[in-house]
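I have placed the structure first, in the form of structure tokens, so that the comments after it can refer back to it.
Of the protein chains in this complex, all but one are displayed in their positions.
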Amino acid sequence: MSEQPQILFKYRNVENYNNIDVYMKHEGYAAARKALQMEPDAVIEEIKASGLRGRGGAGFPTHIKWNGIPKNWDKPHYLVINADEGEPGTAKDRELMNKMPHLLVEGCIIAARAIRSNRCYIYIRGEYMEPGQSVRKAIQEAYDKGFLGKNIQGSGFDLDIHVHMGAGSYECGEESALMSSLMGERGMPRHKPPSAPLPVISGVWDSPTIVNNVETVATAAPILNMGGAAYGKIGSGRSLGTKLFTVSGHVNKPANYEFVLGTPIREILETAGGPLNGKPLKFFIPGGSSTPLFPATDKFLDLPLDYETMMANGSMLGSGGLMFFDEGVSVPALMTRLMHFYAHESCGKCTPCREGTNWLTKIHDRIMAGGGRHEDIDLLLDICNNIGGRSFCALGDAAAMPIQGALKYFRHEYEALIPDRSLSSRIYAPLPVAAG
Amino acid sequence: MFTVEAKEQLDNIVKKYPTKRAALLPALWLAQEQYDGWLPPEALREVAGYLEMPPAEVEGVATFYTMYNKEKIGKFHIEVCHNIACMVRGADALIDQIGEKLGIGKGETTPDGKFTLSGAECLGACANAPCMMIGAKYFEDLTPEKVDAIVEEYKKK
Partner (left out) sequence: MAETITQAPETVNLTIDGKKVTVPKGTLLITAAFQAGADVPYFCHHPRLKPAGACRMCLVRIEKMAKLQTACTVPVSEGMVVDTLSPEVKQAQQGILEFLLINHPLDCPICDRGGECPLQNMTFQYGPGVTRFIDEKRHFPKPVPLNDYVSIDRERCIQCSRCTRFQAEIAGDGALAIESRGNSAVIAPFSLDGFQSHFSGNTVELCPVGALLSRPYRFQSRPWEFHSTDSVCSMCGVGCNIAVQTRTNQLMRVNSRLNEDVNEEWTCDTGKFEQYWVNSEERITTPMIRRASVLKPCSWDEALTAVAEAFSSAAKSSSNTVAGIGSTRTSNEEAYLFQRIFRTALGSNNIDHRMHDFPIRPMETSLAAIGEAKAIVAIGFDPKQYLPVVWLRIYKAISNGNATYAHVSSVDDPAVEAALAVGEGAILLTDDHIASADLDKLTKRAKSAGAKINVLLPDNNSWGAILMGVLPDRLPSLQPVGNGARPKFEALWGGPVPDKPGLATWDILKAGAAGDIRALYVLGSNPVASFPDRDLAASALEKIPFVVVQDLFLSESAQYANVFLPASSFIEKAGTFTNIEGRVQPFGAAIRPVGDSKPDWQILSELYARLGASAPFFGPADIAREIAHSADKNTFAGDRR
């Protein structure tokens, strides 16, 4: 097995690492100090050299985003941390916030410095009340030690960080919906290019805004410590550095792990203790519930887990939620559950997602209940095609993609659920009683 | 009604944002605390008045998020994750088990108003599935035995 450098998890097992004194004994706030002495653009250069890409799901190069912030505007700039972590299969930001909150706070200082922001909001999903407390405590400690507030460490740079708790909505992880939510609105997404400027120009309160995932920002500290170029030597191609993966499902040691991007999936599986109780695996989901699944065959288990390879094979690295499923799991049953999730979380703003996820759910329920028709399978695909690329935000796509993956490899499992002599398409529902 | 301290708290929250409206989510959290764990329309009216917003819009926001309770719920809200990572590690059986123990189904509250049982979407503890939360507290790596003990403990509270 290859050597796995631990960068974010370097001090994971240090006791009381969430305490600022302990944290500072382990390189803590050295990177922030460094950043405060650098020109903002020089910080961005380091990030550029590191090749860091967003860890929230889309994998967008972080330095490009940061560089998009206008340099000479008198409007305030906002740094918003996406700690909504709602993607089923993903539980890494929670561990970061619970056990190493100062990594996040330090990352915020670095990011804020780079984008010349004096105000940062950490948007934490409502269920994460414990991580919320942990982060709040870390922020207080950082204020007490002079790493936050006015004129940080004599640098002339000011930064305030506020924790903003969500209240139960997966959609609020989508960055524009998150901004709506932060501004006190329903968690509905906002216009994106070409309909409106990017958030770096006009985000929250019409001001330049950066939204970054917890892990993305937390990685900034070790990057500055080790140097961007050194970080960029890890991994390959455009998938550089390490990433946290939440390994869950049917494995013996489910947990969050840090792996170099491009590590073969099989190696990750083995690190996680292999299949639960040795029971053969049927399939796995590489990057969180929204990413299309792969059968657990040698071909797919041998793939290196990186952005490009996943994409080339019809899935995505996503947020790093690697989920393994053994033979006992019915793909249609799993998809049924997932469709209920997406239908429940659809914000309802746009037609394809609101109606489509609901329709997909109803067809799945009917198939599971023995009322499936052969044409339902193509209908499912058709519905997915009519959602994909046409919804307002990516939640619609996120609901359609798993079905597309499931039907690509496990269509036979759906077919097996359809009674031999299923009703034809001409089913007439009883006439509804006309009410005005 | 908000207490004087809660109003002070709200004043401080508002200061954290460039607009009053942005304080809506925290204000609703606070209101939910003040109103015994849920948000009756009177609470929404109070928040609307404080933040100078149309009450219809406050209600629209409050009903968007699942953690703002639109009805009175039990003192302890048991939310068992039933999303896929937990599902394949036995979540549904746990829900049934708790339901049987408390004599209620998913979405119901015990007659004494002590427990409400719900299924929850992914709680973000997939690596420690199955999991559940009661109030703000998470319980992970659940087994039938662990669940039994937890429920017993809460029954005594």
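Letters A and B mark the chains as written, and numbering starts fresh at 1 in each.
What we mean here is this: contacts are C-beta pairs under 8 Å (C-beta built on N, C-alpha and C of every residue); 3 or more make two chains touch, one makes a residue touch a chain.
Bear in mind that the values here come from a model prediction, so they are computed numbers and not experimental data.
Asks: From the listed residues B:28, B:44 or B:104, report the one that touches the chain absent from this view.
Replies: Here the residue in touch with the unshown chain is B:44.
Asks: Can you tell me which of A:12, A:145 or A:344 touches the chain that was removed from the display?
Replies: A:344
Asks: At which residues does chain A meet the chain that is not included here?
Replies: Those residues of chain A that touch the unshown chain are 169, 186-187, 191, 194-196, 343-352, 354-359, 362-363, 366, 379, 382, 385-386, 389-392, 425, 427, 429, 432, 434-436.
Asks: In the complete complex, the non-displayed chain touches which residues of chain B?
Replies: 41-42, 44-45, 48, 53-61, 63-64
Basically, only the chains that are shown with their structure count from here on.
Asks: So how far apart, in whole Å, are chain A and chain B when each is placed at the average of its C-alpha atoms?
Replies: 23
Asks: Which residues of chain A touch chain B in the complex?
Replies: Interface residues on the chain A side: 76, 85-91, 93-94, 125-130, 162, 164-170, 181-187, 205, 246-250, 254-256, 289, 321, 323, 325, 329, 334, 337-338, 341, 344-345, 347.
Asks: Residue numbers of chain B touching chain A in their complex, please.
Replies: Answer in residue numbers: 16-19, 21-26, 28-29, 51, 60-61, 64-68, 82-85, 87-89, 120-129, 133, 136-138.
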